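One chain of protein is taken out of this complex; the other chains stay put.
In order of appearance the chains are A and B, and numbering begins at 1 in each one.
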Amino acid sequence: MSINNRKERPTIGQIMDENGVGRRRFLKYCAGITALMAMPPGMTAAFAQQLRAARRPTIIYMPFQECTGCLESLTRSFAPTLESLIFETISLDYNHTLQAAAGHAAEEARHEAMQEAWGEYILICDGSIPTSMNGIYGTSAGHSFVDQLHEAAEGAAAIVAVGVCASFGGVGAAYPNPTGAVGISDIIKDKPIINVPGCPPIPEVMTGTLVSFLASGVPDLDKYLRPKAFFGNTIHDRCYRRRFYDMGLFAESFDDEGARNGWCLYKLGCRGPTTYNACATIKWNGGTSWPVEAGHGCLGCSEPDFWDQGGFYEPVTSKLFNDTGQIAAGAVAGVAVGAAAALAANRRKKKLSGAADKETSS
Amino acid sequence: MTTATQTFSRQGASGTDLSPSEREEHAMQAFAQNFGAYAALNLEACIHCGMCADACHFYIATEDPKYTPILKAEPFKQAFRRESGAFAPFFKLLGLKSKVTVDQLEEWQELLFDSCNLCGRCSLICPMGIEVAELIEIGRRGMAEAGLAPKALAERAQHQAKTGQPEESVRPYPEVLTDIGRDHNVEIPLDRDSADIMVCLPRTDLEQNPESVAAMARILNSVGADYTFRSDALIAENYGYYAGSTGLQKKITQRVVDQAEKIGASLVLVPECGHAYTALRWQAADIIGEELPFRVRHITEYLAELLADGKLKLGKVNGDSFAFHDPCQLVRKGGIMDAPRELMQAMGVDLREMENKKGFSFCCGGGGGVNDLESARPLRHRAQELKLREIDDTGARRFLTSCSDCRVAFNDAGEHFNWDKKTESLVELVAANIKE
Partner (left out) sequence: MTLLEFARGPMLHFALIVFVFGVLWRLVSVSLLGWRKSRAEARNPTGKAITGGAIAVGNRSWPHPEFLKRTAFGEAVGYGYHIGLFAIVLLGAPHVIFWKNLFGISATWWPTIPGGIISVISIVTIFLMLIATIRRYMHPPLRRISNFDDWFSLAILYALMITGVLAVFGLGGRYEIILAVHIISFNVLLIWFPFGKLMHAFYIFPSRFITGYKHEKKGAAS
């Protein structure tokens, strides 16, 4: 790949014009994005203007301890959409899966792109960062993921941690976390980070976040650094089966009458009440369906430690401990201590009673 | 500094002056003797619902929250939590329950003695089934051992333990008894060497109501009972019970037991007295440590038995309407619910029941030794007002009861309130209507 002079790069507006995307179509797209992110309608014009003026940004996509599912989701599209067009307008200067180059040449290209757009490129990460034993559990190009992350983050304008692994550690961090896997934000503390968790995240959520960032910088984030536009409500609050929960109609098992009637899946372990994501509204596969609609409870895959919240078929309020006889031991101890207390009390009673007569009451 | 509002004396069971720490120690001894499982359960089960106050006539009459029954047991509860409760060591170590101080005990004297008749109404209302009245009895025991029982009760208990009667009498009681027999022309068997039945007498009747004594003897004679009075165990009352002194109560009881054994009695009859029944029937065996070799019956239940067996025949009373007071220790706590009514029914008494009757009757106000406490008089009168009004509300013309201490209480209240009714004895009524 040749070096692209940033100053010479076309703006997104110019790319739109070159590809014959009319003004009306572009505005319609912007209206769609702003609606998706629950921005006020009046913002559409400003959003469109900013997006048109944005230069084709450099994107460095670093994969770490991941399964590539997030990238698959990101690039998935049933039909060419305007999102993918925009996606193609970005200068994806580094991505293991998508790029043609490999080996030293690829690394060199990455360093060139980083240098050239120093301070302005966007770093997208997926996968967790293993930290145990000096990070030896994950290496690429002769360096640990930890080191690579530090190096890549240095000149980034912002980091987007895509997927629950990059956000919080994900499956790598599940008990007993042998690799010491952590999320990006656990390592990088001095750059703006946007977490876009999910296992994987919804494609439109990822692209919508990116586009939003291009147009107006870092969006409103919740305490887990997730864009509130997509992660502001729980699945439970937007679930189409909510009225069944409120009426107390639950499926007791898969394929029972309740399940067939589309009743609430709370008893079958749905994590909806404690999961913040957009699945209930945006849905998957271009709005085709989503887990609950397909008859399976939400796994809570956009939440930290979602693998360790008890069995997926146990409700969100189920006990999260494993009693190996401690309670029974407590009972036995209670009886023993009680007996000892009574013994001591009786002895003390004899001492305190002195030489006086025996009691008359029973 | 004490916050007690009533004057109190520093005499008690021991009779000598004790130092404050000695008093605390002695109180603790008495409490400790009562740290049994049942007392513990009673103390632990309290949920502070305050309903016991709504059963206590002292609270109802004054609306003063310090008369809440369970509060009376507080020193005992505190001692228990500190010494014998499940978490006693922690309560002690962390200072969560302090030792019961002599100031506290002095403060509690008026609660345990002046404002409690040991009537047991609080035990009936408690939703947790706590025997509140018994906890108060135990509280009194601590006070007595600490020398903090009221002077009047303590002195009388000591005197009765020593001599068999609570106070010096102008003339020896056996002589008084003989005179009654002569004056009322009724045979009085006194000091027979052996008899099937031994009978005791209320000293208030000996002194104030000789007709009652005569009446009881007349009835027993008419049914041919094989009975006797014994000079050495003549008095039915037990001031040890009132004062809360287990030791003195035992001595007084032992005298009765000894005499009854001596004459080979199979039955000891309790006269018209309330607490004497409790002391003898329900507490004596446990206090002396062995089963009694005789039965204990109250005169009313004995007479009712005779009536049922046809051995006693009664004529009809002339159409007067009567109200009847159920003495607490006999009815509510003693279980003699129906005997008085069977007797009254046989006599054709037009009985007008009170709103709170039988087991729920309000105390006469004089029980538990309150009759003997001058300091308690004003408070007692306030509580008794409720009772007098209740009796008036029945619309009855005459008023009956079967306990001499109740009669004392009602007479005193009647005088204070200018009441229009005289308190009569059921036994006297029976005696007046025996059909030969």
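Assume a contact is a pair of C-beta atoms (placed from the backbone, for glycine too) under 8 Å apart; a residue touches a chain by one contact, two chains touch by 3 or more.
If you're wondering where the values come from, they're calculated on a predicted model, not measured in any experiment.
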item	value
Given B:S84, B:Q160 or B:T300, the one touching the chain that is not displayed	B:S84
Sole contact to the chain not displayed, among B:Q283, B:Q384, B:S402 or B:N433	B:Q283
Interface with the unshown chain - residue positions in chain A	234, 236-237, 245-248, 250, 252, 266-267, 273-274, 304-305, 308-309, 314-321, 323, 326-327, 329-331, 333-335, 337-339, 341-343, 345-346, 349, 359, 361-362
Residues of chain B (touch criterion as defined above) contacting the omitted chain	35-38, 40-42, 44-51, 53-55, 59-60, 63-66, 68, 70-71, 84-87, 120, 123-131, 281-286, 289-292, 295-296, 331-337, 355-356, 358-360
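The rule we apply is simple: only the chains that are shown with their structure count from here on.
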item	value
Partner chain B, residues of chain A touching it in the complex	338, 341, 344-345, 348-349, 352-354, 356-362
Of all residues in chain B, those that touch chain A in their complex	28-36, 38-39, 83-89, 134, 137-138, 145, 246-247, 249-250, 283, 286-287, 289
